[in-house]
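In what follows, a single structure is set out as structure tokens and then discussed.
With one protein chain withheld, the remaining protein chains of the complex are depicted in position.
The chains carry the letters A and B, assigned in the order they are written, with residues numbered from 1 in each.
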Amino acid sequence: MSGALISSQGLSRWYGPVVGVNDLTLEVEGGIVGLLGPNGAGKSTFLKLVAGEIRPSRGTLAVLGFEPFANREYFRVLGFCPQQDALYEDLDAREFVSFLLRLSGFNAKEARARAERALERTGLKDAMLRRTAGFSKGMRQRTKLAAAIAHDPRFLIVDEPLSGLDPLVRSEMIALFQELGREGVHVLISSHVLHEIESVTENILLLHRGRLLAQGPVPEIRKLLSRYPNKVDIRARDARRLARALLELEGTSSVHLAPEGGRLSLETFDLARFHAELPAIAARERAGIQTLESTDAGLDAVFDYLVG
Amino acid sequence: MKASTHTEIYRPFVGELARGGMRWRPLAQSTLRSALRKKLPLLLFAPPAIATVIFSFIVYAKFAVESGSNPMPGAQDAGPSPIGAIGGMAGNLIQVREMIVGFHMAMDFFALLIVAWYGSGLIAEDVRRKAYLLYFARPLTRIDYLLGKWLPLVLLGAGATLLPGVVICTVAAFASPHWSFITEEGDTIWKMLLYSLVSVCVQTSLILAVSSLTKRKTHALAVALGFFALTAGLGAMLAGMNREPGWNMLSVFGCLKRIAAGLFDLKRLGHFRSFEWSLSWTWIVLGAWVVLAWVVLFWRTRRLEVNG
Partner (left out) sequence: METLGILGLFARTQLVRSLSLRRSWLVYAFTLLPSLVALVIATHSRRNNAEAIATNLSWFVFLQVVVPLVTLLQGQAVISREVEDRTITYLFSRPVSRPAMFIGRSLGALAFTLLLLLAGAALLLFVASHGSGGKEPAPDHFPLAPILSDGVVLPLFAAVALGAVAYTLIFAALGVFTKHPMILGLAYTFALEGFFANLPGSNQALAIQYYLRSWIAAKGSDAWGRLEGVNMIDFESPGKVLLKIGLVALVALALGSWRIRRKEFVLSA
């Protein structure tokens, strides 16, 4: 068994005629990993497989060296924050988290103490004694997360943790995930909100139509997409002069000048050469570069290239 | 941020918005469509369908023998035809009128199953999934909402009673010599229609009222069937204990049987027990159940409209 966080070979799962995931072979090392994909990509199915809720129809899957399905030893080290909002409506937040901690093997006193600490960490200190029936979406999310981290898991799975949250709570959750990552907890975050995943991690798993489309750090994935020229936006005092010079650079496929002047967009198949030679060109042409931005190095663009 | 318009994308609406009209119609259509989407529950219609075929055949055979014709032409040399034998038996059996009454009394049970299955979740699931928020954010009145839920249920219940009755009466009309079924027993048709409508309307009103009282389809189903079972059991028990048959009025099916007895004049028919309690009171009791059901429906729907 490899030392990878998640390791699968030919992993497939279908529901009758509908394929959830199809022949996934991957190895994911630890840290914070974003699980991305459009709707229907198989993210939820993959998460359920990794969380041990369902069994593979075919293939193998190992998480932290365990076969996940109904594996009690695995569940001791797993924290799972599901997508659905359902909580035990007749319990308050502390009772809810304490109950789940009791199931994890803690005694009543320890469970209560841990529940309080976890709820405090997720920002529910003042509301922990309120019944969850009256909780807002954000409070429910925080309660679920508290339940998932209260027993100090080694591996945390969060399914769409940021959907429906206001910007303030979102930034708090993102900060929490980053903190957990620094503490050594492996985190798998499923989302289709790309910029939020980008703010947490650059390691992604991209699924599409049940298959693995890409995995790894986003810049590395971008480099692999060699058929798409890299796009760069430059603001310069003398954009026209700079554009003339850059056209002659090997690897450049196109240069567009903005009508209002002062800005150009360049496409090149050799980004490394471009970055290496740009300073000299800029100095020679006295172009007066003000800003320089790679517009398609981010996750949005990578996603578009791969899925679109 | 620069302002922009996109008039080239949208075309302006031309025409008039519909005012008033049957706003319940789209709701009723979608309710029916959703109900019929699942194929397995359609098996509930199988017993009424099979019984309709059998009864129609017996009715046809009876009239065929009465008219002296062989209902199976081409089988003259085969000795007494099986159909002739059945017709002969049928001719000695209870009259067509009695058969129709007996048929409806039996189909009442299946109509209850169908109405309970399709109707118990109609309002309960709307509440549970908070779909009523969508409905009442539209210009939909309570009556529109209730009609949109109730009428499809009536239609489904009629599939087990009214429609088979119409089929059997049609067969009887066409098979009877010289249209004797219409000329001599034509009142059976409108009485059958009336009884079926009353039966279906009562059952659907009660089931829908029960559905409005709970948030779960399963609970509504249990309460609905429990209500009919309890009232039937209590009615029979109290009638036996107190030796007063009027206690049977507690039971909805008891009331329906009394109404059938009154409509079709069953006292004179030797195969049925005599019904010794007041027909007027039976109508009043049944009417009271229906009124109570609709009061509950209006009250519960008002809560949905206002409180959310």
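Points to keep in mind about this one:
Just so it is clear, contacts are C-beta pairs under 8 Å (C-beta built on N, C-alpha and C of every residue); 3 or more make two chains touch, one makes a residue touch a chain.
Since we're looking at a predicted model, the values are computed, not measured.
Considering the full assembly, A:Leu100 is the residue among A:Leu100, A:Ala115, A:Met173 or A:Ile189 that touches the omitted chain.
The omitted chain makes contact with just one of the residues A:Leu78, A:Ile149, A:Val255 or A:Leu299: A:Leu78. From the options A:Ala4, A:Val19, A:Ile54 or A:Leu257, the residue with contact to the chain not on display is A:Ile54.
The chain not displayed touches subunit A at residues 15, 44, 48, 51-55, 70, 72-73, 75-76, 78, 80, 82-84, 86-88, 90, 99-100, 102-105, 147.
The missing chain lies against subunit B, touching residues 117, 214, 216, 218-219, 221-223, 225-226, 229-230, 233-234, 236-238, 240-243.
Everything that follows uses one rule, which is that only the chains that are shown with their structure count from here on.
Taking the mean of the C-alpha atoms as each chain's centre, subunit A and subunit B sit 54 Å apart.
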